[in-house]
Every structure is written in C-alpha cells, then in structure tokens.
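All protein chains but one are shown at their positions in the complex.
Right, chain A next:
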Amino acid sequence: MNRREALFSLGTIAASLAVAPGLGAVELKGVPHDTQLSDDHMPQPAIRSGGFLVLSEAERRTLGALYDRLLPADEYGPSATEAGCLEFIDSQLAGHYGAGKALYLEGPIRPESELQLMGTAQFLASPLERYRSGLAALEAYAQRVDGQHLADLPAERIDALLGEMEAGRLDLGQAINSKGLFELLLQNVREGYLADPMYGGNRNMAGWKMIGFPGARYDYRPYIDRRGENLRLIPVSLIPAD
C-alpha cells in the first residue's frame, strides 16, 4: 500500500488519537483504544459479479487452454479452469497485482545483464500488460504456424508450445520473453489452484485436498504429538465456501 492510502486508512484511528493540529506528521501518543479490524487489512476477495473484469472472452479461451495443460484434470484433481483459476487471475489482474503496484518500474532496463545479475528476467510492464501482450503473441503464433486458434490446438501441441516456452526457445517476437511468460503463467495458475478459495480459485478447496493441506486452521497443538500420522484434517477457508 502506498503512503497516501496508508494515511487514509489511518484516518479512522486518527480520530481517536491526539493529532498535531494543522501541518504535521501523523502523531500517536497514548494507547489507541480502537479495537475493530482495520478496513485496509481486510482481505479483498475476488469480485463475484458473474462476469470477468479485464480478460476478454478470446483471452480467456487462449489462457484457459494453456492453464489446463499446466494443471490438467486428472486423478489428482480438477483442471485449472474447473478449479476457478481464470476467475482467480482475472480478479488478480484487475487489482493491485495486475497493475504492478508493488513493482519498481523506473527505467532504464538493461536486458543484456538483467538475467545474469538479478537471476530472473526483469520487466517494466505490469502483469496485466504482460498477460495482454503475451496471450496476443501466442494466439498470433498459433494462427501463423498452425493455422488455427491456440485454444483449438490438440493437447500435445499445446504441451509442446509450453515446453518450448519453458526452455526459452519459442520465438514470440522481440517484445515477448517466452520463458518469462511461461514462468508468470505457471506461478499464477499454481496460485489460483492453491490460494484461499475467497480469491476465486481453489474451488471446493480442490488444490488443498490434492495434497492434504488443512488451509486456514490456526491451532495444531492437539495434533503435534501425532507425528507421522495421516491426520485426515478437513480443510477450512477464511470464508465459508459457497
């Protein structure tokens, strides 16, 4: 959160505190008596409008096809789209994450040494911009090379494209780092599969059930002595599942 937002969020407690009049810093003296949850610390769940906020239908078709090869439906659990990963990423990209609010985006960028020094490729574009340009470039590639929409390609062909991206060998043009795009997609689809369901993914806690993670539980003292035992704990979310 940036400074201005932090100031506004403090407004509610500032009313009950001694505040220096006029020009001056936010000054706290004495114990703040306010005990209610701070609004700006409440989680911001995915918006359940029934629609999507930023990704177009065409983008969702392309992305869904990619996500469902990264996390396909199988004996371990549902596919990424079945688990709500498109709803998850749309909500994420519509908010602070998509806008890159936490990122340092001042230039110049030096592509020739970023990877060597920083360990990963660096970008001046926000995640939303990277999704937009990346999905467009992949769709254009499929149409040019395969003559059809990426979403209509057979699973093996999409797997091959993802494998080429992962190895950094797929040429999507100067503007797109295909390995970086692959890493972004993989990171986000896993997040959608494993984040608290309030963020739109991990529907029915399927991701947590796959591995046996009990979710937002907060006290394991009754279980610590049961070392090495299959505890079969039912996962819980921060908000009730619908």
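Miscellaneous remarks
The definition used in the following text is that a residue touches a chain if its C-beta (ideal position, glycine included) is under 8 Å from a C-beta of that chain, and two chains touch if they have at least 3 such contacts; residues count from 1.
Definition applied: contacts and distances are computed from a predicted model.
Think of the chain that is not pictured: of "ABC transporter substrate-binding protein", "Peptide/nickel transport system permease protein", "Gluconate 2-dehydrogenase flavoprotein" or "ATP synthase subunit c", UniProt labels it "Gluconate 2-dehydrogenase flavoprotein".
For chain A, the residues touching the absent chain in the complete assembly are 1-4, 6-7, 9-10, 13, 23-32, 34-38, 41-43, 69-72, 74, 76-77, 97, 100-106, 108-110, 113-114, 116-120, 122-124, 159, 162, 166, 186, 190-191, 194-196, 199, 207-208, 210-221, 223-225, 227-231, 238.
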